[in-house]
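Just passing along the structure, written as structure tokens.
One protein chain omitted, others in place.
Chain lettering (A, B and C) follows the sequence in which the chains are written, and residue indices restart at 1 in each chain.
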């Protein structure tokens, strides 16, 4: 009997260990699994490496995790944000490392990690500072750089609906990195607004098949980062 | 005004040229675009390179194209079939070349071609005859071989429904290679049972976005290969 | 499905487990909740024998997780098939996906178990199962090389010897390889045998089969277990 549903965000992140690599879904606030991140702050794991497109805003969600100084390093395409000083302050004080990766390379590295591809070549960043130290190679007269697949111990992502087998559908542009992070993580944890029985979803429209998901937790009314920031909320 | 619908399979394959590389969708009969293939036989292009998982059955569809001696080479994972002598006869008489590729490597090469990835590494086939002549390389202590992305001039594929922008949904396991072949071909031609207006499909459930599709042709009641073969049909 | 017998003289084919019994024996060892890919032929039989109370999810590499049994006659869809190109069904909780995603599951190590047939298994786990290397054969590999390279555990289910009495468990494969060091366990008509760092390790004998019979039918050294459990079926 397969049932991947767990009872709470706390239960879903119970075994995150110090030094773990965690992929965190979201592009801006869309798809950011705030409740899971807050549960991780409560849980206390530290020395984390975070793989995420952004570094959060205000002092909630991912920015709050950074602010709690639980993160040693971020792998990220765009850590700058208009309404948060958390990352800049940590970065300038040398308290956090940054591996800056072009957004498409980040996405492809995650997808490769999940697909068992250890390395691939991309034209992005050739000739730029972000290619420094990377192997360059020509194919058919054009230069590419080699990039490595990325894996993680955990993924914390957000969907709209899942069944208890872990099949997931998403909401609009909140889909973004979640399906590939689910592939690349040993333990993919997803929060969804609604958990349903297997057979409730059309198998043609499942976006992330259950094989990629380890734990499903229902968060019926997830917070929106922009609303929390506008309201001046900080966590914890 | 974007409208990718063309009036007939003949119109859809009108500009296929001698020596073209053509990806043909389908795994067995599921997803095989028989009407497009038959239109290509009528059209007459020759010296083709076909990229397809199988080589057809009986003397219809892909097997009929081979039988008409239009194909110089196939890139394929499983050309053998229980109910066709077309490929074996051509192969034994030296009339067709075969590039045998593991099925997952074939799929990934096609996806890479469509995604602008010129090469990647895979563990499949390491140490086997299919790795001969291929670059081997170790990552984290494990050996992989390098495989190249595959592109095509045309893709002939089959879907269930498309809108006039080329957004497509598929039927069950007939989906197989079609979405990635659409990505990897300069001109992706799809036959579907029904063409609808943009806005008729839920944007969350589109499998192949229209950007990958050049031409859509409606074939309301497509033939099934197994039924044609059972009925002893040959083409032309 | 009837059992194949051979007219060749000294044969092990007629002793030990039948094909169904081999499949049944293997089925006992698959953990509840596993994601499983069953190869064409004898491996397909495994699904019939999964013990009650265990839920497995079957993957077919042509784009379906949650594959169910064959449809009722006349109820099938020619576009809902398995890797053997036979019509199947989709269970509740199923999902369809394209070939690159399907092999991402395989290559990325997301499947727990793949059960395959074999021409030869070497004592270091090398597998040959896609080609006899005969000059007149049409080469065809399908997804076998991807499966053995990517799936967490590879179980082989096979007759212990060929129809002409040659061992299939060997020192080194003479047929073209499918993968290097990939097989974890072999279920034959004679025995269950693990592939270990030290070579073939006997785990269990089929009823009525003794150790010497297995040793003689095996083309490489056979390590015996410390346990006295040999000879009994679970």
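Quick notes on this structure:
What we mean here is this: contacts are C-beta pairs under 8 Å (C-beta built on N, C-alpha and C of every residue); 3 or more make two chains touch, one makes a residue touch a chain.
This structure is a prediction, so every number in the text was calculated from the model and none was measured.
Although it is not drawn, the missing chain touches A, B when the whole complex is taken into account. The chain not shown here is touched by just one of A:19, A:47, A:127 or A:236, and that residue is A:127. Which of A:108, A:163 or A:204 touches the hidden chain is settled by the complete complex: it is A:108.
Residues of subunit B that touch the chain left out of view are 1-2, 111, 113-117, 163-165, 167, 183, 197-199, 201, 203-204, 206, 209-212.
Residues 27-31, 53, 77-80, 87-88, 91-92, 98, 100-108, 110-111, 122-130, 170-180, 207, 224-227 of subunit A touch the missing chain (whole complex, contact as defined above).
We take it that only the chains that are shown with their structure count from here on.
Across the assembly, the chain pair joined by the most C-beta contact pairs is B-C.
For subunit A, the set of residues that touch two or more other chains comprises 115-117, 204. The set of subunit C residues that touch two or more partner chains comprises 64, 90, 96-97, 100, 103-104, 106-107, 149-150.
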